[in-house]
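Missing here is one protein chain; the remaining ones are kept as they sit in the complex.
Order as written gives the chain letters A, B, C, D and E; numbering starts at 1 within each chain.
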Amino acid sequence: MSGKPIVPLIQYEDADDAVRAVYDDIMAFRKIDWINNFWKVLAHDPALLKRTWESVREVMAPGALDPLTKELIYIAVSATNGCEYCTYSHTAAARGKGMSEAQLMELLAVVGMANETNRLANGLRPPVDVQFEPAG
Amino acid sequence: MSGKPIVPLIQYEDADDAVRAVYDDIMAFRKIDWINNFWKVLAHDPALLKRTWESVREVMAPGALDPLTKELIYIAVSATNGCEYCTYSHTAAARGKGMSEAQLMELLAVVGMANETNRLANGLRPPVDVQFEPAG
Amino acid sequence: MSGKPIVPLIQYEDADDAVRAVYDDIMAFRKIDWINNFWKVLAHDPALLKRTWESVREVMAPGALDPLTKELIYIAVSATNGCEYCTYSHTAAARGKGMSEAQLMELLAVVGMANETNRLANGLRPPVDVQFEPAG
Amino acid sequence: MSGKPIVPLIQYEDADDAVRAVYDDIMAFRKIDWINNFWKVLAHDPALLKRTWESVREVMAPGALDPLTKELIYIAVSATNGCEYCTYSHTAAARGKGMSEAQLMELLAVVGMANETNRLANGLRPPVDVQFEPAG
Amino acid sequence: MSGKPIVPLIQYEDADDAVRAVYDDIMAFRKIDWINNFWKVLAHDPALLKRTWESVREVMAPGALDPLTKELIYIAVSATNGCEYCTYSHTAAARGKGMSEAQLMELLAVVGMANETNRLANGLRPPVDVQFEPAG
Partner (left out) sequence: MSGKPIVPLIQYEDADDAVRAVYDDIMAFRKIDWINNFWKVLAHDPALLKRTWESVREVMAPGALDPLTKELIYIAVSATNGCEYCTYSHTAAARGKGMSEAQLMELLAVVGMANETNRLANGLRPPVDVQFEPAG
């Protein structure tokens, strides 16, 4: 274990204009006055920072799915992949959007079960039922 | 690619009483008259079949999260893991519970984004922000 | 890295009756006088705690495979997935069941090799040989 | 789905001497008269073919763990990773070494459970108990 | 196995203007006269289609790394994750950019080795050496 990031965190005061513009947009959009470390490492590549932030902002916006459901999905993927940073940050985000402890626990129960049955299917290789074939 | 399952499908008419009891419960609970192939391979171990079915039934029941949200989470995990059978079967299940095409596409957009940012975090290792530390 | 769990550990003295009943069963079954942290986080959802414990107890019991072999398999999966907690806890469990250092090292050699050849097969996509097709 | 390998299969009669030497060793060692497709794609890089075969032969040999246990571990990893070719080939190999259907089913039950609890731990992040800390 | 996509392919002639604009850009940028199936399923969500295409176009452009190296990295990830479609499509793309058979085989040798040593490290948990700590 190393506590140090692979590249140094770029703080607001040390950032160039392109990075500051993204930092400003993050804070304005989220109505907060700080930037989390994920963006401070991405800032080493301003184009990557900008593209990732704009994609996240667009993908996580309300649409056919509500923002809390989207955060639950993000946690599901992060727990499946074992991403520590993402688990902490998206659990915090989901709580900020109203996720209850009971919802978190049920979410992880589904995630656990899906990871289990995925491997039972992988190991036993049942053919896809014709009833599950998509139409069209 | 092989179309054959690792163990033969156990059809209802060839199943013993322990397996039939589970098959009957699946059909009664789901109000359908057929059994999908996942259970027909698990049936080679009646205890595994029974435990898995009862766990799935309990985990996927309405609770703090509604059944459609749980199916979306199941798809998110299955797509992350690349489980083909699970992707077809749970997409079909979600559609049966009312998932629209727009919801499916947004779900996968979140899944894709989460898989992307999980790896950006894995590769750059930002420390978890104190603001994300759980309370207590 | 954050040392804090996502939900607080529920200690025996703070647990309700449903949780204490599972804690008691874990300690009685394992003939120990403490509860490891995995169960103390699951305890936030007593139904999940109970179901997971009962499933683990049933799955890890002696059967067609002996308990040590089952622990080796658990380590193999945990190392493949990169689950830190699971690697420490199941390596400790396997040692408690008699796993030698030589067995651990050989286990990991197989795990490493399987992860390697899995990707050679994934990248080169050889068709499954007819000789490997399951019978029936 | 495509049935074609990424690189053509190199058959014995078309192989150069370096490849034939490995093919001959595989057949002699396994006391069989055919080569499975995994090696026929690796043969495009004779050094990779030779190194992989020699490593597999060494790793899978009897030692502190018996060959059947090693095949079970190989299946556990392959099902966890979802490698189709590896699942078919190593299940066939395990059966050839005496794996019963009951052993296969119990193996997959453990694999499923481990994949489930790995994600519960990933999502809830319990700290490693001091009792699980390795000695030394 | 099912040969059918989860959502129908949207052909050019059936696409609306937003989708056609992306299809046109893909063909113009790549100097080809057809659209591969990946985009035809994404087209069910024109915003996802557009964002994904623009991100891919930007990420895969020449920069500090050349386009062929980027395709090799894409194959490395796809083989690690076991994504069949991505393996075929990006191997074809890499060949179109000049990847030789020898380069493909060496690439996969590295991918296999990395997947192996990743799990040896996951299973044995060596601490990160101070010599590997990033500066700054």
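Operating definition for what follows: a contact is a pair of C-beta atoms (placed from the backbone, for glycine too) under 8 Å apart; a residue touches a chain by one contact, two chains touch by 3 or more.
Just so you know, these numbers come straight off a predicted model, no measurement behind them.
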{"item": "Neighbouring displayed chains - absent chain, whole complex", "value": "A, B, C, D, E"}
{"item": "Of C:Tyr23, C:Trp39, C:Tyr74 or C:Tyr88, the residue in touch with the unshown chain", "value": "C:Tyr88"}
{"item": "Options B:Asp45, B:Glu71, B:Glu84 or B:Asp129, residue touching the unrepresented chain", "value": "B:Glu84"}
{"item": "Positions on subunit D where the hidden chain makes contact", "value": "1-2, 4-8, 47, 51, 55, 58, 127-128, 132-134, 136"}
{"item": "Residue numbers in subunit E that touch the chain omitted from display", "value": "2-7, 9, 34, 36-38, 40-42, 48, 52, 55-56, 59-60, 63-65, 69-70, 72-74, 76-78, 80-81, 83-86, 88-92, 100, 102-103, 105-107, 109-111, 113-118, 120-129, 131-134"}
{"item": "Interface with the unshown chain - residue positions in subunit C", "value": "1, 3, 82, 84, 87-88, 91, 101-102, 104-106, 108-109, 112"}
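What we mean here is this: only the chains that are shown with their structure count from here on.
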{"item": "Other chains in touch with both subunit A and subunit B", "value": "C, D, E"}
{"item": "Longest centre-to-centre distance from subunit E, chain (CA-based)", "value": "C"}
{"item": "More contacts between chains, B-E or C-E", "value": "C-E"}
{"item": "Whole-Å gap separating subunit B and subunit C, where each centre is the average of the chain's CA atoms", "value": "20"}
{"item": "Interface hub residues of subunit E, defined as touching at least two other chains", "value": "1-2, 6-7, 82, 84, 87-88, 108, 112"}
